[in-house]
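Removed from the display is one protein chain of the complex; every other protein chain stays in position.
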Amino acid sequence: MEETTLTMPLVLDLFGVFFFGLSGALLAARRGFDIIGSLLLAGLTGIGGGIIRDVILGQVPTAFNDPFYFVPPALAALLVFLVAPGVQRLMRPVLLFDAAGLALFCITGTIKALEAGMNPVASALLGVTSAVGGGLLRDVVANKTPELFNPRDIYAIPAILGAGLIAWFWELGLTSGGWQLSVAIVVFLLRILALTFHWRVPKAVGPWHRDVRLH
Amino acid sequence: MEETTLTMPLVLDLFGVFFFGLSGALLAARRGFDIIGSLLLAGLTGIGGGIIRDVILGQVPTAFNDPFYFVPPALAALLVFLVAPGVQRLMRPVLLFDAAGLALFCITGTIKALEAGMNPVASALLGVTSAVGGGLLRDVVANKTPELFNPRDIYAIPAILGAGLIAWFWELGLTSGGWQLSVAIVVFLLRILALTFHWRVPKAVGPWHRDVRLH
Partner (left out) sequence: MEETTLTMPLVLDLFGVFFFGLSGALLAARRGFDIIGSLLLAGLTGIGGGIIRDVILGQVPTAFNDPFYFVPPALAALLVFLVAPGVQRLMRPVLLFDAAGLALFCITGTIKALEAGMNPVASALLGVTSAVGGGLLRDVVANKTPELFNPRDIYAIPAILGAGLIAWFWELGLTSGGWQLSVAIVVFLLRILALTFHWRVPKAVGPWHRDVRLH
């Protein structure tokens, strides 16, 4: 087995996996799954987005190269098992961390795709996929309409904007950590503001058609 | 970024992505998703089948090599936003175009797999996957039973037949554009006839068991 050291980016990534994993374990609890279902759903939510990204890039998924990645989902399932109501009462702070995960994953995902030689548009799309893919898989596998499509408050837009900015800065040669951190902060703040003020975008059908019955 | 020129096959492919994308944006409208959900679902429907095919072939998905592919889903989402009832009233013509997309994708998908060195059976299956995979992902992600499994009128059979013919002709050395165009026309006409006359195939259970209650 390869040696792995806990570098700063890895630690950040593991925190992202953990907070996404919490949402998976909480959904498992709500749906009456057992503790193993909770573990599987936490794992799928935490590492699913990165798996889709890496499979499209033609690379072995990061989570499979590094056994550390299986620790955060296990912790998330354990925490929900022990103190589910507490975790839920803390969902407000958890949403903060989810926003941090969203910011982190859309940026690291975009950069990984750019480094693999993808064009900027595709790289931004893969960054967005990394950020929202785990949550999408979580809901699809638990047989509910994805939160991603819930028009309550914008979720994908901060990730799309962040991934797009990172790809654009890359084209301009602005690849330093400072630029990336700035974008991460913008994505994080946008999502927090959207949560706080229930920012929405228009529905899929223009408001002038609202009375028309689609079937 | 690589140069891309709008060749004839690319233009045809983009039309296919657009018409499949329309069905994704219409479903988003019916489900009350917002405009971003509409865009994401249109994109997944339009390019999802090709992504599954290319991932199985071990290649970077075409849509990620060429930013042009992101234009048709955007147009589809925009069109549904602006004139959804009109798009729906035009569903009859849209189904015509969907049939054209089906014919096109099952043939180009099969040929791409054959060129990658897959055996004829696997190539035909990947051609069918290209043709029906996007619609399958659309329905799975929107949490509805896939239209693909709707026994109302046959959808997969024309694609299976077309992909099988292409793979068989390839084995016989008949790889000219004329043969491929003939197969495309056969697939298209079969699907149109199935739509018009509500052609069906038997259910999964033989009619002699219809009264038996499966649980």
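Going in written order, the chains are labelled A and B, and every chain counts its residues from 1.
Following the convention adopted for this analysis, a residue touches a chain if its C-beta (ideal position, glycine included) is under 8 Å from a C-beta of that chain, and two chains touch if they have at least 3 such contacts.
These numbers were taken from a predicted model, which means no experiment stands behind them.
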Of A:F33, A:W179 or A:W199, which one is in contact with the hidden chain? A:F33
Among B:L57, B:L79 or B:V187, residue touching the chain not depicted: B:L57
Write the list of chain A residues that the hidden chain touches. 1-2, 25-26, 28-38, 40-41, 51, 55, 58-61, 63-67, 70, 77, 80-85, 88, 140-143
For review purposes, identify every residue of chain B that touches the missing chain, sorted by number. 55-58, 118-122, 125-126, 136, 139-140, 143-146, 148-149, 151, 154, 156-157, 160, 200-206, 209, 212, 214-215
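Here is the rule we go by: only the chains that are shown with their structure count from here on.
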Tell me the rotation angle, 0 to 180 degrees, that brings the C-alpha atoms of chain A onto chain B, to the nearest 5. 120
